[in-house]
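Okay, handing you the structure first.
Apart from one protein chain that is not included, each protein chain of the complex appears where it belongs.
Let's look at chain A:
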Amino acid sequence: KYIHIINKADMAASKGLKILVGCKRVIDYAVKVRVKPDRSGVVTEGVKHSMNPFDEIAVEEAVRMKEKKLAGEAVAISVGPPQSQETLRTALAMGIDRAIHVEIPLAQLEKLQPIHVSKLLAKVCESEKPDLVILGKQAIDDDCNQTGQMLAALLDWPQATFASKIEPSQDSKQLRVTREVDGGLETIDVSVPAVVTSDLRLNEPRYATLPNIMKAKKKPLAKMSPDQLGVDLQPRQEVISVEDPPVRKAGAKVESVEDLVGKLREKGLVK
């Protein structure tokens, strides 16, 4: 178990939080995803990929916290294939200070699960010692919504998921996070270090600018392997098949409410 104690003095007066931001390279949201003919997965070759939209929001939040002087350093990390470096360069061009790429060999990539990623991130947290980890709430390819929660559990850190707002708490010793939950908005105070996951309405990410893209080329990008971090990537799950959702069948129009209720009863959907 990793324990990290920081000076609980006023956050504004300190050098600022050190933030670690997770970025995942996923198939672009607008691509029409196609299932592979052998039904083992979806087609990724030659398909446009980009940074997971929730991770873009996480990166944006980290950069804004730096601009507000709440944070001193922002580091981006991506666990993925060699092409994840492009994702990291995007983060650097948005204002992140440096990047870490944990490169996963192609053979193990398809079987990578949130449990593995969270273990890798936890290991990196041991050496990097961030005060705050911001991850996207979920990736749009697998929709797992697990990595942030698992990471917090592994580190034994508080977690504030589905954040729509992050600010210093009233006494400035903690973070006040507003969460989007089914019942509405929940506001909690978490002490740092903590894991926060970003939701859609946290912010609107900026575009990189040409000057920032040029500057980002000089920012450090370190590479690591799962072996170096001592994490076992043995898969815990086996994907049996991936299929298209069933083709939508035609519906039927009914004339009255009575007809509707009758039909629902017929189908056993209503008693």
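One rule holds for everything that comes next: a contact is a pair of C-beta atoms (placed from the backbone, for glycine too) under 8 Å apart; a residue touches a chain by one contact, two chains touch by 3 or more; residues count from 1.
By our rule, contacts and distances are computed from a predicted model.
> What name does the UniProt record list for the absent chain among "Isobutyryl-CoA dehydrogenase, mitochondrial", "Lipase-like PAD4", "Tetraspanin" or "Translation initiation factor eIF2B subunit delta"?
The record names the chain that does not appear here as "Isobutyryl-CoA dehydrogenase, mitochondrial".
> Touching the left-out chain: which of A:I57, A:L112 or A:V195?
The single option touching the absent chain is A:I57.
> Please output the residues of chain A touching the missing chain, sorted low to high.
28-32, 46-48, 50, 53, 56-57, 85-86, 89-90, 93, 200, 204-205, 207-211, 213-214, 217
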